[in-house]
Structures are given as structure tokens and as C-alpha cells.
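For this depiction, one protein chain was excluded, whereas all remaining protein chains were kept in their positions.
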Amino acid sequence: MCLAIPVKVEQLLSDDMALVNIGGVKKEISVALIEDLAIGDYVIMHVGYALNKIDPQEAEHTLELFREMGVLEQVLSDHGVTP
Amino acid sequence: MKYVDEYRDGKMARHIAEKIRQSVKGDKSYHFMEFCGGHTHAIFRYGIPDLLPENVKMIHGPGCPVCILPIPRIDAAIELAEKHQVILCSYGDMMRVPGSRRRSLLKAKADGADIRMVYSCADALAIARGNPDKQVVFFAIGFETTTPPTALIIQQAQKQQVKNFSVFCNHVLTPSAISTILESPEVRDMGLVPLDGFIGPAHVSTVIGSQPYEYFAEEYQKPVVIAGFEPLDVLQAILMLVEQVNRGKAEVENEFTRAVTEQGNLKAKNLVADIFEMRAEFEWRGLGLVPYSGLRIKPEYGDYDAEKRFVLTASKGTDHKACECPKILRGVKTPKDCKLFGSKCTPENPIGSCMVSSEGACAAYYSYGRHQQKHKS
Partner (left out) sequence: MKKQKFTHKLDLVNGKVEMVHGAGGKAMSQLIDQLFIDKFTNPILNQQNDQASLTLPGNKMVMATDNHVISPLFFPGGDIGSLSIHGTVNDVVMSGARPLYISCAFILEEGYPLSELAQIIDSMAAAAREANVSIVTGDTKVVEKGHGDGVFINTTGIGVLTDDIARGADKIKAGDKILVSGTLGDHGVAIMSLRENLTFDTTIESDSQSLDTLVASMVETVPEISCMRDPTRGGLAATMNEIAQQADVGIQLYEDAIPVKEQVKSACEFLGLDPLYVANEGKLVAFCPAGKAKQLLEVMRAHPQGQDAAIIGEVFEDTNNFVQLETSFGGMRMVDWINGEQLPRIC
């Protein structure tokens, strides 16, 4: 039961609600489960509720890991090293 | 879509797949279980099995709350709508699950019961407020990801004194399910299910944190890598598991660091602890009775407990004799091993729960992976 997607907080509303945006699509969801939320934060949304904030540094870190792998491949293949 | 598209990059996927290929030892076979149904779905939807080397096999676990809900609970939900004439609000996934006599919520709805699909449990509470003269019951299912929202609406219902609202609680817990699999005779004693490691659920972990998995890693000496939901996350997690297995390690690693911390979401955990308590045992379709695996509403919130408000007949519904869901859910058999798969049991005509939910191993395999058998015919 995991379908959850990252969404960006655009507006903070009353009653622990927020307007969020992903790829141009907006919806009002509950942020009652999140502490210290700011506009511009990204949260993971599940069944109309924000469950957790996304840590942008960690996100970049993960992507960097992926990219490094790609770089290594390219370097190896550039040097004619067959994996 | 930020935080989504980057993790679906095809080129990067091939790089990671290549790295997996380089890392596996030719003479070894690797069997990893992805616990979470969402991961099962992602694996098939993105064609990941095609990218993995021959000796890396994915075993599909029981982390699909729709699949593991036992027939008597579905019968009870139908009973609430039909006999007690409540407005029953349910997530879409539950609508087609067959209970006893192949009846489902959708069939009951066609027969006249007031059953409504909701995207969010908040909608169910709104329906209750909008229909003060009717009883409204929310059919709550799901693992730890979905439990905090249910906790919130019970809290809200009490604050706002929405008297005609109650919750039929079927929330289940991930760690106990993992234990059960690891404790099952096929795994522990008979070694029939070679299980070299787990891909830990993505969003459950954002709530419970990475800490609860440390027990499994240590007790059963199996590595656990918590993976994000996107295909690159899954591939990366498989790579991390392969590396751990090669080095003989059994640790909890977190691939999904952008959303999972060690402690998880304390606010959500505390709220759940306020509203719910553990049942001594709960029946899982396919796994039987699992201790400390289910939640029920605490007595302080008993007014909102549908099981207290309504008298429900305990049905004895049992699965079809030839249905292999129990073994499939435990990873002992694959969908292809089931005699009913693809013939009597299809997504249009599901017999077992693994075929109903689009995350069930059988449905995922049928809908996305059936083409692999063309190579045989």
C-alpha cells in the first residue's frame, strides 16, 4: 500500500492543510503529520496526506551515486577496458 | 516531475544494471525478496527482471495489504454495507477482492449496497458529516504508511463529535510479517526458500524509520536495504544487497535516504500509538494467524470502532483448494506454479487475492510479465 509521490508545497493553508504541486498539477492535502513545514519544501504524499519531508541534500547524494556509476562506465569504456 | 523523473532515467538504469552484472559472482545465485507490493508493481512495470543477470532472482513478498486481508474480513465489510445498511467507504483497491462465494464490494454495490470509493480517508469523514442521518464506516486497510491518516480522522471525528462515523480497522504491521516469513518452516528449517536478503519497503519506512529492521538483519543474518519507490532506487538496492552478500554482511542499509531516517516520523508514530493498540494476533490470508501483526482501535476511541458499534457475524470463508496464494505470498511458489494461474484465475476473474490487487505477485506477473512465456511456446 505504498503509492506515494513527492510533491512541492506551494501554499500553507489553515487546519493543517497545504496546496501542493507536482508537474503542474495541484491539490489540497493534509500536512498534519509534518512538523516545521515551509513553502518550497517537498513532501511525500499518500492518500491525501503528507507523510514525510524529502531531504534535498540526500536526494542529490543518491543521484550523485547513480551518476558516478555512469561516469565510471564511460571512463572504463573510453580506455578500452571491457567490463 | 522533480524527485520522480531523475529516478526513472533509463540510461542510468542500464549503468546500474551493468554494475550489478559485474558484481555478481558467476557461481552464486542471489534471491532477494521485495517485501512491499509497491515494489513488486514497480519491478514489473519497468521491466526490471529483464535487466538483471540470470543468477539474481526476485521473490515477491506479502507486502500487499489487499492481498493478505482474509476472506472473513471482506465478508464483514460487505455485511456492514448490506445488512447494517451503512455507507461503506473504501479505497479503490479493495473493491474487487473476492470474499466468500466470490462476492466483492463491487458486486455488493451492483446489488444495491451503498459502497463508495474514496481516494482519501478524509473523504469518508466528509461523507459522514454530509449524511448525518446515516451510519458511515471507513474500511481501513494498509501497512504503517496508511495507518497515520486513519489515526488522524479518528482523532478528528472525536474532536468534531461526528457521531455517525466509525472505522473498520484492518491495519497490519510490516515487521511481524517479515518475521513470519523468516520463521516459516520452508525458510528456516527446510531451506526451500533461499532468501539472501530483503528490499525493505519505501514508504512504510518513512514512517517507522530504518531502526526496526535491525532486529531481522541481526537475528536472521540477512541484509536489508530500504529502497525508494522508483526503478533506479530498486536497482540500486539490488546492487547494495549483492555487495553485502558477497562480503558476507547482514546489515540494514538505507538507499532511500532522501525520505527515510533512522527514527522515521515521530509525530506520526506517536499519533498511531495514541489511537491504536496491537491485537494479540491477526489472520493474514496465506500466512494464517500472525502474532502482534494487526492493530485495533483503543478503548478510549471505542465509539469510533465499527467492530464495537455493529455486531458482525464471523464468517468461515476459506480459499479455493487449488489456490496457491498462501505459498506465493510466502515466496515458496511463483505464480506459474499455480494450476489456476492464467486459466481459471485471471485479473478479470480473480480467485485468490494475489490476482486481485494490481500489486499482487500474480496480477503483476500476469499483466506485465506474461510475455516471458512466449519464449517457451
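Letters A and B name the chains as they come in the text, with residue numbers starting at 1 for each one.
By our rule, a contact is a pair of C-beta atoms (placed from the backbone, for glycine too) under 8 Å apart; a residue touches a chain by one contact, two chains touch by 3 or more.
Note that this is a predicted model, so its numbers are computed, not measured.
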item	value
Sole residue of A:Leu3, A:Met17 or A:Leu65 that reaches the chain not shown, by the stated touch rule	A:Leu3
Absent-chain contact - pick from B:Tyr46, B:Phe138, B:Tyr220 or B:Trp284	B:Tyr46
Interface with the undisplayed chain - residues on subunit B	1, 4, 8-10, 13-14, 37-38, 41, 44-51, 64-66, 91-93, 95-96, 106, 117, 119, 146, 231, 346-348, 357-359, 366-371, 374, 377
Subunit A residues that touch the omitted chain in the full complex	1-3, 5, 21-28, 46-47
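As a convention for this text, only the chains that are shown with their structure count from here on.
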item	value
Separation of mean Cα positions, subunit B and subunit A [Å, integer]	22
List of subunit B residues in touch with subunit A within their complex	1-4, 6-7, 9, 11-12, 15-16, 18-19, 21-22, 36-39, 64-66, 91, 93, 119-123, 141-143, 145-146, 148-149, 152, 201-204, 206-207, 228-229, 232-233, 236, 255, 257-260, 264-265, 267-268, 271
Subunit A residues touching subunit B - in the complex, by the definition given at the top	1-6, 8, 22-23, 30, 32-35, 42, 44, 46-49, 51-56, 58-59, 61-63, 65-67, 69-70, 73, 83
